[in-house]
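Note that one protein chain is taken out, while the other chains of the complex remain in position.
Just so it is clear, A, B and C label the chains in written order, and each chain counts residues from 1 on its own.
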């Protein structure tokens, strides 16, 4: 506890810099996008880039600036337009209709960002300590949306037969040959994030409380499943064998005609896939990505293995991070970072692709959602979702940690989601 | 026949000017629109403005330029992307997905237009007479899309709670007080457009062949039904009385919650409606607009009257035009026009709003669709559509004529469609 | 007028016999059906047999018995349960949910029929002349439902992989080889049914008023299109050529995977179809049946011909019936009939299959729906339907006439609908 207080005290001077760094990074992600690119919603689960830019701004305005008496809102209309799902705040413009709005224009959304940023910087310079935790939450929130901007843009561009390039380059690192088994003993392990910081000062509410969980002995693969591995599953008729699949997965795969991961396409015997760098041949040494939980689960069954639980994953990741040095704080890392999204090295558990776990997303024992609107952030989604652990090529390096619980519906494929096996 | 040839001969020198005038007018319609505005498809029946701009260009490229050996296409991809529904030409990008395309950008679509325009002007200057009829068809086609650009933009802006203004001003003229009954005798009337021009040189294939149709005596209202008239229908519970409605209309009205014309909204006892000039109070003296066939039909039944057939309407309109002077040709009118869409005076049958007729859209006796892709223009839609006659505030003044047959599904409300009564 | 009065006067003594004959015939149609058969609704457009038996009874109860002060309803609940679509009468149990009702049981529905029949016979024996026209309407109504019982039972049994037999025997007559062209002159023809009976005493409201219609010269095929004819269309790729189809037809055929008429199945190179007599090889000499308007229209276009208008068909049929002798009244025929549904000889225009016409179903000039609930019988469906003429193997022989207008949506295939060509 004492440590944390100290941490905040010493990092507080830098919070305004963190704020600037994160906010700038959102704009940096849009550098290659046109107003048209920023307008389209390619499916109800995705949002237009313009909306992400506005909603993350709305978050600071709603949960920080509006709480202060002297603040004058940029626009009354934006309260509803850019509310994502906070019923406690009020009505929301319907999510599936976000793509119907051509106004406010990209230009006006940027002006809205400037307006709020100016007020926020003033607020942060005023050194009001009690806002620090919400500012940090807002920055973590914006980092989550930065990843969504990339997944949503990829989905939208991927629908376009012109196969546009977002940004050239390799988005995934090659896996080392020969996965090994990392071994762990049975035991009553501590799971979750406490106010006693382990490696980071910040965590979402759904990572707590810390609690004990009993695990039998288990093993985790040192490497991710690669495209080459997954090709063998395809070639062996994995998509045609119902006995490998969960019932709901089998129905989904058949109804939607799945024959390979999302974005994969076979043409004249060659597999290529749509990437943020355009249409590319599938590289068999890189981790398979854009698979649903259903595919990850079927693959594991086909391989005679299984997916890890989120608890196994966390135990392994904490073990790894204990061995690591240089545990920088969020603020330190962020400022130090070169402002590009970059994959964490492939010898670590974290990075490259989010890893589906066998764990359905549920509350930790003793969890109670925070009071007020921010209580809607995580708790109300604890149903029909599976936990993913790790982080991906689209996750900012300062946004990953061993206790982080990402979650998506088991049919979701447009996230950067892959597979790590256990037994 | 002879006359027509002559007409074309004398107007031919001006065809290139017509081309320029029509093409420019499309751009003029976009002057107040942003790239974001031009990107969105607000429902499957509507298309993004950018798509309209490209598709009308594709029409000239496909049916004129590509027929000429030396032409080099602007882009191979555009053949599929901007094909609307011509199966004979080839595959089409699915209509409901037109709003998924952020590329080609507005800028590139404009470049595409420039490229094709340059080739077209060269072709027209070369005075190749046999292309004249297809050029004219292409220009009429573009004029149809100019109206659709306005109806689709209105629909898209109308979904936006910010109520954006497209262009200020009154879009409908006030009706004279006191409608009168225009009387017509029974008789065997000639219907349709022949190669013997009546008032214009051009007509679509669905307006021919000329044929005889027997009509009992009938009367047509001199004025359109006004918003005030329609308010009395609403106030009398017209939307709650199934006995006034066609069965399918009643189901549609209930499923979609119709309580007034599209874009109407009641707030604190006052009715306003969304217009291209923004949200405005309903002016009771102007013609009611944005009603479906179902509403037009229910209104007529409520009034103890009926809708005219398309044959009655045409007989009356030809009678009117015979009395009119100054029958300018398409080319003359177009060049003379001040390049703004303007309503035709409300004392004429034509103008202000398209008028639903009681006639389902069907082939005239002896009609055979033209061979080839252009045969798909009109004929294949002769099913489950009703004919509208007249023209609207969004119809270019050079695009209306007595024999013109517009058609839409009976539930359609986003066109500028209104009501003229008969008995 | 005088003639009609006379007719009714002389047939009145027999109306109670007609009543008994028609009502019995409905039961006869159920002889081979189990309670389970009578319960199922295989699609929203179809109804359970039990519902047909009850609804036709409801019709007499509602429009005749309930009008008489002393009548005590069989069940209050049935007023809503067995109201098909009469908003003027009151609420209706939702049509798509008719298959959710296991009660009242078949036994109770039969008891309901007995109860109403007893009252009806008493009423008819009381010789209250003013009810005669509604009784006749009720009997014609029940005859329509007798055909629907057969089409709906066929559809339901056709979904069952056990391929149950309803009743053995041939349901269609073979066509004579070599169709000829029946020729008709141009002229201003009288169309529709007047109170001056032509061949029959009864007609529905939508067959009037009589009015004049101008027709250019035309020809009608003496024979129906056969399965063999239609096979050539299939073999020539008719279902794969968009240029033959209406746009909506092409979409429907593709979305629903049409490759042949409804109930046809190809297995090991042989075509068979499900019939009321079970699964049978397709007989190439019998008329093609269970085609939609879309298929009929595409077939005609493929053959270089067209479908007749309903006016052409009526002119030809009246011409034929003028040549025929023995114009029995409805009552005479009904009593004389041997109580089986039997096809009219294939040398007549009428019989075997309903024939799609090119005419969309619309009001005759001057038509006004009758006041009150019975006005909902026909008028409110004048939209998005095509007229069929003739009658089918499932139409009682006393139910067909030259002016009869049947109508269905253009995608409907479960009726006994076929094709006669014109040019």
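Heads up, the rule we're going with is that a contact is a pair of C-beta atoms (placed from the backbone, for glycine too) under 8 Å apart; a residue touches a chain by one contact, two chains touch by 3 or more.
For clarity, every value in this text was computed on a predicted model and none was experimentally measured.
Of the chains displayed, those contacted by the omitted chain across the entire assembly are A, C. Only one residue in the set A:182, A:201, A:231 or A:246 touches the chain that does not appear here, and it is A:246.
Per the touch definition above, the residue from C:69, C:161, C:269 or C:304 contacting the chain not shown is C:161.
Only one of C:35, C:90 or C:237 touches the chain withheld from this view, namely C:35.
Along subunit C, the points of touch with the absent chain fall at residues 34-40, 42, 50, 77, 80-81, 93, 97, 99-106, 156-157, 159-162, 164. In the full complex, subunit A contacts the hidden chain through residues 85, 87-88, 188, 211-216, 242-243, 245-250, 293-294, 309, 358-360, 362-363, 365-366, 375-376, 380-384, 410.
Assume only the chains that are shown with their structure count from here on.
Hopping across touching chains, the smallest step count from subunit A to subunit C is 2. Shared residue numbers account for over half of those found at the interface formed by subunit B and subunit C, and the copies are therefore classed as meeting with the same residues. Look at where the CA atoms of subunit A average out and do the same for subunit B: the two points lie 48 Å apart. In subunit B, no residue touches two or more other chains.
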